[in-house]
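A single protein chain has been removed from this complex, and every other one stays in its place.
Per-chain residue numbering starts at 1, and chain names A, B and C are given in the order in which the chains are listed.
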Amino acid sequence: MNLVYPLAHLMGGVILLCAFSMLSQRRLSAMITLYQVQALTLSAAAFWQGFAQGAGDLYLTGLITLVIKAILLPIGMRQIVQRFSMIRAVETTMPIGLSMILGVGLIGIAVLVVLPTTVSAVSLTREDLAISLSVVLLGLLVMTVRRHAIAQVIGFLSTENGLVLAATGMPGMPFVAELSVALLVLLAFLVVGVFLFRIREHFDTLDLVGIEEIERRGR
Amino acid sequence: MVLLILRLLATVLHIALVFALAPLLLGLVTKLRAWLLGRRGAPLVQPYRNLRRLLHKTTLVPDTATDLYPIWPFVCFTAIAAAAMLVPGFCLGLLTANLSDFITLVGLLALARGATMLAGLESGFGFGGAAAAREALFSVFAEAAFLVILISFVLIAHSPTVDGVAGAFRMGHIGISVSLGFALAAILAVALTETGRIPTDNPSGHLELAMVHEAMLLEYSGRFLLLFEYAAMLRLMVWMCLIGTVFFPFGMARAGEVLSWPGGLLLWVGKLGVMAIALSLFEISTAKMRVFRVPEFLGVAMLLGVLSGVFLFVASRIGG
Amino acid sequence: MHLRLDALSVLFLCILVPQIFASALAERRGSFTFWVFVAGMVLALLAGDAFTLIFGFELMSAASWLLVLRGDAKPATLYAGIAMFSAACLIPAVFLPASSLAFVLVLLGAGAKAGLAPLHSWLPRAHPAPPAGVSALMSGGMVKVSLYILIRYGFIEFDAAAQPWWGSVLIVVGAASVLIGALRAMLEVEMKTMLACSTVEHVGLIAVGLGIALRAKAMGDFGLASLALQGALLCAVAHGLFKPMLFLGAGAVKKATGTTSLDWLGGLMRGMPRLGMLMLVGAAGMAALPLGPGFAPEFLLLHAVIMAAATGGILARIGFTALLAGLGLSAALALGAVVRLIGIGFLGRPRSLHAAAAEDAKRGTLAGMGLLAVLCLPVALLPGMVLELLEPVIQLLVPNSDPAPLSYAPLSLGVLLALAAGVAALGLRRFAVRGTREVPAWTGGFGRPPVWLPFGDPVTQPSATGFAEPIRRAIGRGLLAPKGADPAEAFLFFPLSRLNLRLTRLAEHIRRSTIRQRLAFVFGALVMFLLALGLGEGG
Partner (left out) sequence: MNLCLPAVFLPLLAAPAIGAFGTRAQGAIANVVMNVIVFGLTIGVCFEPGSGLIHADDLGMIFGVLTGFVGLTTALSNISFVWSGNEVLSLRRWRVYHAMCQVVLGSTLLGLYADNIGLLWVAVEGATIAATLGVSLPRTASALEAAWKYFILGGVGIALALFGTMLVYLAAQPALGPGLPAMSFLALTQHVTKLDGSLLTLAFVFLLFGYGTKAALVPLHGWLPDAYAEGPLPLTTALSTLMLNVALIAILRFRHLMQANFEGGGGALQPGAFLLTLGLASLLLTAFSLSRRRDARRFFGFSSIEHSGIAVFAFGVGGAAAIFGGLLHMLVHTLLKSALFQALMRGAALRGSAAPGNYGFSHLRGMIHSNKYIGWLLGGCVFALTGLPPSGLFASEFIIVSQTIQRDPYVSLPLGLGLVLCAVAIIRNVGPLVFGHAPPHTKHQKSGIGANLISLHLVLAFGIAFTMPWFLLHLLSTVAGALQ
């Protein structure tokens, strides 16, 4: 049974890699693909954990992740991209290189924060926690450095993935958290979808610059 | 009992003399000035004649004056009169000795000044108001300087009353100290301002623009003007008595001993004469200064007062 | 929330009650806010514990703020700011143990509310704003409540930790207020503003007295302490009587003529003689003239200063000598201000038709002022007796002290004056020509006034501004900031407001940030916290 840690670790690494390379992507479709891969890996990780811990609910988690995040969400987002014909480069607020350096820094912080603290904690969760924390932080970073609404949504979703990864790592975590994550993503997509429509009604694009225009007028 | 009667007599005598001699003193000063300027000058009794003339004139009241018009002369006169009763002249230990607190004195003079200023504003025409404004300006500095000078008196004599201070100085164990010299110089400046003499004001001036004290009385005539004039004479008297009593207390009589009275009287008259001469000498030797130089003049007096206080402190530290 | 009554509170209640009656007689009987204001003051005076004290004090501030607001919205904000500043200083202070820090906080809090320099500049703006009855109560009562707090904490609560320098600080700020207050009272044109400035002066006088007492007490010189306290408390009593009177009078003038600007008044003595006489009484107190209510306190304070000059080192000597000079200066300035108030406002010729057509005040106002005037008599003529009544308070503040009897005897002085007046009157009646003849006054060479000005051309008589001009040139240049502004405003309030503006702009900049920038705030803060955590624990 010594295969558990390496595999879990490996999949965590893949997820982190996806999150990290999202920073480097300029095109929406590529980001969506990366997100899809991340979600797939996540569901695999969930299944594996469920198998390792023998916890049934983790299978369900993996299933939800697979269906919603790995299949439905990307399809929906691709449709939006198609509909608004936005297969063009995403303008970022800071140069890619700089954002990647920042990403590395964030991973460093995550490790710095988590490793010393969990010395006493369960060993299985040690790196898992560090990885998921860095995925969360990277997702936030994507949200902050990208201008594009879809890109921000993707960053947000990848943050959720980090959360789920952490949740799957928790031994025997009751189901309530899982359910709520799924709920959140569902609602999030719904609300986002509503917004995308409305925003399109008002400004002809998904770009938040329009919104920032209103904001600048100040009140 | 006898002592009380004697003190009463002395007080009455003092008051009578002060009130009687005040015009004469003014006459003396003007006469001396005239002589020093090489003129014959008016006779000594001219002030008395002026007062009598005013008695026999009808009193004209400007139609723009309010009902308070007659009040101010009385207020002014009574305040100065009370001051004259408080400041001892030829002898110490009068009945009014305990009342003669320096600050009460300052208050009475301020009261008289206030009444005069209001009289100037009464009829509501230009010159009176302008003069009152100047008077207010002078008084600000004069009062401050006078209060500052007080410190050295009171701290030396350990008594706040004129009588007490004079008594303490009369004992003579203070001697001539630097601080008293400063104080004398300062108080002379204050006195000149308060009595409206050259260099701050010209009692015999006739240009309304330049007058201060007289200009406030322009609208007054007859018996009211008499009161103001008499008050002015008394004021001169009061200040001379004050300076004489505080700085040259030697030879002052004691109310208790009748025998010491004649000497005291003689010396007092002598002192008044000397001060009159000094005043007239000073007046012919200086010119009237511009209105806005006066604050500087009095500011110097104030500084002298502070210095006298400081030197007194130093002396007392050196002394013991 | 419980109450207590000791000599000090009784004294200040006695100061407060007549004013309340007077202003209630004069006006504002109906206003609910007014009574809340009164209740706040009384509560603060009766307070038995810190919470009640602060509660009453703040209630007073709040109600008076509302009253100021109803009068004039502009100064209300400044007033509210000062009130809250004083609250922010007092609330901590009443909880700290007796210490210098606590005293400084109390001084800041109570001093700001009482109008001690340099935090006085709100007072001439705020006090004139509300109707006269409220102005009277604010000037005569509210200020006293603040001083009450200062006294209670300075002399009783913090007695254990008292230091001589506390007193010195109080003296310095007091002297500054006296000078600035008196000077501005001489220069202001608005009657109520001028009265407010003179309130600053009197508060300064009281503070000087308290400071001397505090210093002397800390140095163990109880005689001097009690003398200075006599002066300060008597000054509080007298000021509480004549200042509300003057404010009520100013209100009546406003009602009668529609303005309180001296440059538009004049000759009111004809239209409103009774008011004029009452104003004279109050003015005599304000100018500290002998036989007036204001003279005895001034007398005691000056003596206290002279006595204090003999204590301490060379610095104290120079300082107190200078202080004496300052007091003399301001006393004369107060006299000038009073002469200006009466002479320009009530004597002379009217400067506007309103002033010419003024009619005497309502009975209520006159009754209120009359009440205060009657109460002035004992303070003016029997100060010794009043001091006897103050004895327990002084014993409470300065234990085992034996104040010397007052060496100023108004009654005998009055006898002398009466004697002189009587003799003069008799002499004139006996010898002088009787009767008077009314003639046109000499116009000073000006042309005949136009016919529509029955009382002559106003421009041919001195205006209030012109009357103050020599003083402005001689002293104002030295003591005031450029362009005649109050130094406290020029050097304290304006820079602060500029700083406030700058920070506000910064906040606006933050508020304008875009969504992404806001996310960046959150993210950056999180990262910083985590970094701190990591370095704190792991590193």
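The definition used in the following text is that contacts are C-beta pairs under 8 Å (C-beta built on N, C-alpha and C of every residue); 3 or more make two chains touch, one makes a residue touch a chain.
Just so it is clear, the model here is predicted, and its values are computed rather than measured.
Novice: Considering the complete complex, which visible chains touch the unshown chain?
Specialist: Even though it is not drawn, that chain still touches A, C.
Novice: With the full complex in mind, choose from C:27, C:58, C:221 or C:298 the residue touching the hidden chain.
Specialist: C:58
Novice: From the listed residues C:156, C:503 or C:535, report the one that touches the chain absent from this view.
Specialist: Answer from the full complex: C:503 touches the omitted chain.
Novice: Which listed residue, A:58, A:133 or A:150, touches the chain dropped from view?
Specialist: Of these options, the touching residue for the absent chain is A:133.
Novice: Residues on subunit A that touch the omitted chain in the whole complex?
Specialist: With respect to the unshown chain, the touching residues of subunit A are 113-114, 116-118, 120-122, 125, 129, 133, 136, 140, 143, 152, 156, 159-160, 162-163, 166-167, 170-174, 176-177, 180-181, 183-184, 187-188, 191-192, 194-195, 198-199, 201-202, 208, 211, 214-215, 219.
Novice: In terms of residues, what is the contact footprint of the unshown chain on subunit C?
Specialist: 51, 54-55, 58-59, 61-62, 65, 69-70, 73, 76-77, 80-81, 83-85, 87-89, 91-92, 95-96, 500, 503-504, 506-508, 510-511, 513, 515, 518-519, 521-522, 524-526, 529-530, 533, 536-537
Note that in this section only the chains that are shown with their structure count from here on.
Novice: Applying the document's contact definition, name the chain pair with more C-beta pairs in contact, B-C or A-C.
Specialist: More contacting C-beta pairs are found at B-C.
Novice: Quick one: report the Å distance separating subunit A from subunit B, using the average Cα coordinate of each chain.
Specialist: Their C-alpha centroids are separated by 99 Å.
Novice: Measuring centre to centre with CA averages, how many angstrom lie between subunit B and subunit C?
Specialist: Each chain's C-alpha centroid was found; their separation is 33 Å.
Novice: Using mean CA coordinates as chain centres, what's the gap between subunit A and subunit C in Å?
Specialist: Averaging C-alpha atoms per chain gives centres 69 Å apart.
Novice: In their shared complex, at which residues does subunit A touch subunit C?
Specialist: It comes out as residues 93, 106, 109-110, 112-113, 115-117, 137, 140-141, 143-144, 147, 152, 208, 211-212, 215-216, 218.
Novice: Mind pulling up the subunit C residues that touch subunit B in the complex?
Specialist: On the subunit C side, the touching residues are 186, 266-267, 269-270, 273, 276, 287-290, 295, 298-299, 302-303, 306, 309-310, 314, 317-318, 320-322, 324-329, 331-333, 335-336, 338-340, 342-344, 346-349, 407-409, 412-413, 416-417, 420-421, 424-425, 428, 431-433, 435-444, 446, 455-456, 460-462, 466-471, 473-475.
Novice: In the complex formed with subunit A, which residues of subunit C make contact?
Specialist: 508, 511-516, 519-520, 523, 526-527, 530-531, 533-535, 537-539
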